[in-house]
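Missing here is one protein chain; the remaining ones are kept as they sit in the complex.
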Amino acid sequence: MINFVLRKIGSTAIVMMVVAVIVFVMIRVGPGDPAAVIAGDHATSEDIDRIRRSLGLDEPMLYQFLHWIGRLLGGDLGQSLFSRKPVLELIAGRLEPTLSLAATTMTFAVCSAIPLGIVAAWQVGRWIDRAVMALATVAFSFPIFIIGYGLVWGFALKLRWLPVQGFRPLSQGPAPYLTHLVLPSLTLGLVFMALLTRMTRSTMIEVLGEDYIRTARSKGLSQLPILFKHALRNAAVPIVTTIGSGIALLIGGVVVAESVFAIPGVGRLTIEAVTQRDYPVIQGVLLLASLAYVLINLLVDLSYGLFDPRIRSIP
Amino acid sequence: MVFKRAIRKIASASLLIAGIAAAACPALASDKTLRAVVNADLKIIDPTWSTAYVTIRHSYLVYDNLFALNSKFEPKPQMVDSYTVSPDRMIYSFTLRKGMKWHDGTPVTAADCVASLKRWAQRNAMGQHMTRAMEGYEIVDDLTFRIKLKEKFGLVLEALAGAEAPAFMMPKRIAEQPIDKQITDPIGSGPFIMKRDEWQPGAKAVYVRNPDYIPRNEPADYLAGGKVAKLDRVEWLYIPDNNTTLSALQAGEIDYFEAPPLDFVQLMKSDPNITVLTIDLLGVQMMARPNSLFPPFDNYKARQALLYLTNQAEAMQAVVGDPDYYLKSCVTYFMCGSENETKAGVVGLTVDIEKAKALFKEAGYKGEPIVVMLPTDRPQYQAAENVLIAAMRKAGLNVDVQSQDWATITARRAKKDAPDKGGWNLFVTSQGGPDPASPLANIWFNSQCDKANIGWACDEELTKLVSAWAQESDPAKRRTMVDAIQTRAFVSVPYVNLGQYVQPIAFRSNIKGVLKAGVPVYWNIEKQ
Partner (left out) sequence: MTSADIATPRLAFSRTKRHWLLRGAQRHVTVVIGGMLITLLVGTALLAPVLATHDPLALNVAHRLRAPSAEHWFGTDNLGRDVFSRTVYGGRISLLVGLGVAALTTLIGSVLGLLAGMYRWFDSVIMRIMDGLMAIPAILLAVAMMALARPGLLTVVIAITVPEVPRMVRLVRSVVLVIRELPYVEAATAIGARMPRLLLRHILPNALTPIIIQATYVCASAVLIESYLGFLGVGIPPEIPSWGNILSDGRSYVQLAFWIIFFPGMFLGFMVLAINMLGDGLRDMLDPRLARRF
C-alpha cells in the first residue's frame, strides 16, 4: 500500500513538471502583452515599453522560466502583474466560492444520479428507464448558460425566490450562502447528474446480470438488499472513477457557471487573467488546478480499496 | 419503500431550501451602502500607471484635486483656497485650504502637492506641455506654492483641472516613488477611503466614507464644489455579464449600473424602480485610427478617403440603437456641445464611394490588403467597425479583417511593424469627457509624428497651430485659431470621427443626488 502511494506521488511530481512546462511555454509564446493592457487605451508606445521593462518582461524567456521555476520550488507563485498582489493570495480569496459551488453541485448530482441510475437499471426497458435516460441525454446536450439563463428568468426574476447572481461567504450566515448557491449548482449539477446517471445505470445493468446476483435472487432475497447491498457495492468502483474524472468536467463547467452567475471564483480569475495576459496568475491557477485534479484522482485510486478488497492486495 | 422515503426526504429538503430562500430575500440591505457595478474590473490603482477609465474613477473616490471643472468647463479651486496670477501671467501662486488631512492622518502640505504634480506631469500630455513651458515650482510655506513659467502657457488652470486624467494629489512619500514603480498604497485626501484589505481584483473594491474630509461650502457642480460623502460605504462589484447585471438591478441586488448597454435603456425606463440618467454633458467620441506609418494610410489622401466612407448615423445606430442617445451627425474633432465645437473645414463624413475610390487611387493604392483589427470582446467597437468595413469593401478595398481580443490588439497596435509583418492599418477606439474638446488634451489629435499616440499621426503644420493656440490666453483669438486647426486637421486627418453618443447610467430609484459630473462620482449620492 505504502509502496503504491509513493509510486503514485512520484508520478504526480513528473506530471506536475510536465504541466509547468506546457503552461509556461503555451502562455509566453502567444500574442498579447500585459504591459499594453496595464497602460490602458490611450497610452503611447513609450508608456508600454517603460512598463514592460519595469515588469521584467523584456528579459530572455529562458531566464524568466528559470526564475519562475526557482521561486515555484520555494513555494512562491509570484505576484499579479496588475494588482501586485501575491498570486497565492488571489487564488486563496477565490477558493471558497469555487469549492462551495463544486461541493453543492457534486452533492446534488451524486444524490440524484445514483438513485436515478439504480431505478433505471432495475426497471431497464420500462417507461421509467426511458424517462430517466431521456432526461439524462437532454440535460447534457444543452449548453450550461442556456439552462442557467432559463433558471434565472424563472426562479429569480419571475418567482423572485432566489437571488440572480453573486456569492455570499458562509461567514455571513448559512441562509444567504445557500440561497446564492442553489441556481448555479442546479444549472451545473444537471449536466453532471446526467453523466453520472448514465454511468450508474450501465454499470448496474451489467452487475445485475452477473452470476452472483442471480444466485442471490434464487436464494429468494428481496429486491432492495440485492440492489443496494450486492449490486451497488460492486458497481461502486466505476461510479467513483466517473466521479473522479468528472472533476475535470466540473471545473470546466464551473468556469461557465461563474460567468453566468457572477460568482468571483477561481474560474473567473483565470478567464480574466487570460484576457489580460496576467502571466503569473494564469500559470499559478493552471498549475494548482492540475495539482488538485491529480490529487483527487490519487484519492479516487486509493478509495478503490474501500469498495473492492481485491484491489487492496495488488501492490 | 426506500423510494418513498427518499422522495419524502427530497421533498422536505426542498421545502427547507424554499424556506431559507423566503427568509433571506426580504433581508435586502437598507443601510447606507451603495452597490455599484462598474464598467471594468479595477486592476491598477495607480492613476499615473494606467489610462484606464476605471482607474481614473477609482482615483476620484480616493484623491482630491487642486482644481476641478464646473459645468461650464471652467476650472474652479477645489483643494486650493485662493490663488493669484501675476500680471504678465508668468507666476501662479496657490494657497491650499486649511485643515486638510491625508487618509493616514498627516496634514496636506504644499510640498506634497508639488511632488504629486511632478509625478503627474511625467506622464500626462497636458502636464508635459506645462512642464516644458515652466521654469519650476517654488514652495513658499506649508500651504503655499508657486508655478513659475518661462514661456507663455495659457492653460495652467485647465491642465490642473483636466477631467479624464487630472492631477490627483497624494502624500509626498508616495508621489516621490520612481515613476516606473506602481503605487500600491491608495492614500489620498479624497472623500472616500479605499479598504485595501477588502479589495479583490476581478470581484470587488470597497470604499468607506472619509470622516476627516472637509468639503467646500459651495454646492457640488460637475466636478467642482463641495464633495459631501453621504454614503457610508461604496462597494464596486465587477459583473462581466451585462445580462446578469441587468437582472441584478431589476431584482434590487445592486443599486447602480455604471455603463448599461444602450439597448437596455428602454427596458429599464419602463421599470418604475429604475432611474436612467445621463450624467455626461458631452459624451463619447468613437473614432477610427489609421496607421500613418504604412501605405495606404501614410498618404493623407487615403486618410481623407476614409472620411467619405463614414456614415456616422449608421455607425451610431449600430453602436447605440436608441436615437435619444446619439447625435445624427457630429462633424467636429472637438466634441459637439463643447466651447470648441466648430464646423470649420469639414470634408466628407458622408458616404461617397466614388470619391473615396478616386482618393485611394490618387494615394497610389493598388489593392494590397488593409489590416483592420476587430476586437472580439468589445461589442461597441465591433459594431462601429463592422459598418466601416462594409463601406470599405463597397469601395473595392481589400480589407483583411483580423479578429483578436482587446489585449492582443492593444499590444499589437503599439508595434511599428509593417502590416504584413504583424503590424496593422486601422483600428477603432473611443474617448470621452471634456479632454477631447481641447486640441492639446485630445491625445489622438496630437500629430507630433514619433511623439504622437499610437498610429503616429504626423503633421508639423498642425502641431505648430496647436502650440500657438496653447500659448494664447485671449478666448476670442483662441476661437478663430481652433477653426484654423480643424481646417488643417481635415486635410491631414489624424483620425476619423465615427460619431458621438452619451452613455447614461442606471440606478435604483431610491438612490438620490447622483451628480451630472461627466464621470461617475460618488459624493452627494444618498440612499433612501
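Labels A and B are assigned to the chains in the order they are written; within every chain, residues are numbered from 1.
Throughout what follows, contacts are C-beta pairs under 8 Å (C-beta built on N, C-alpha and C of every residue); 3 or more make two chains touch, one makes a residue touch a chain.
Given the structure is predicted, the values throughout are model-derived calculations rather than measurements.
A.B. asks: Considering the whole complex, which of A:I205, A:L227, A:V240 or A:I263 touches the chain not shown?
C.D. replies: Answer from the full complex: A:I205 touches the omitted chain.
A.B. asks: With the full complex in mind, choose from A:V124, A:A216 or A:L302 the residue touching the hidden chain.
C.D. replies: A:V124
A.B. asks: Among A:V15, A:L72, A:L88 or A:C111, choose the residue that contacts the chain missing from this document, as touch is defined above.
C.D. replies: Counting the whole complex, the residue in contact with the absent chain is A:V15.
A.B. asks: Identify the residue among B:L282, B:A383 or B:I525 that touches the chain left out of the display.
C.D. replies: Of these options, the touching residue for the absent chain is B:A383.
A.B. asks: Among A:V132, A:A175, A:V191 or A:L232, single out the residue that touches the unshown chain.
C.D. replies: A:V191
A.B. asks: To test your reading of the contact rule: which positions on chain A touch the chain that is missing from view?
C.D. replies: Contact residues on chain A toward the absent chain are 11, 14-16, 18-19, 22-23, 26-27, 29-32, 124-125, 130, 137-138, 140-146, 149, 153, 191, 195, 198-199, 202, 205-206, 209, 242, 245-246, 248-249, 251-253, 255-256, 259, 267, 270-271, 274-275, 282, 285-286, 289-291, 293-294.
A.B. asks: Mind pulling the chain B residues that touch the left-out chain?
C.D. replies: The list for chain B reads 241-243, 246-247, 261, 263-264, 267, 314, 317-318, 321, 374, 376-377, 379, 382-383, 386-387, 390, 401-405, 407-408.
Heads up, the rule we're going with is that only the chains that are shown with their structure count from here on.
A.B. asks: Centre to centre, by mean C-alpha position, how many angstrom separate chain A and chain B?
C.D. replies: 39
A.B. asks: Along chain A, where are the residues that touch chain B in the complex?
C.D. replies: Touch residues, chain A against chain B: 31-45, 47-48, 50-51, 53-54, 80, 82-85, 90, 93-94, 115, 119, 149, 152, 156-157, 160-166, 174-176, 178-179, 182, 224, 228, 259-262, 264, 268-269, 272, 275-277.
A.B. asks: Which chain B residues qualify as touching chain A in the complex?
C.D. replies: 1-3, 6, 17-18, 20-25, 27, 41, 43-45, 49-53, 55, 123, 179-182, 184, 199-204, 237, 239-241, 243-245, 247-248, 250-251, 253, 377, 404-408, 410-416, 429, 431, 443-444, 451-454
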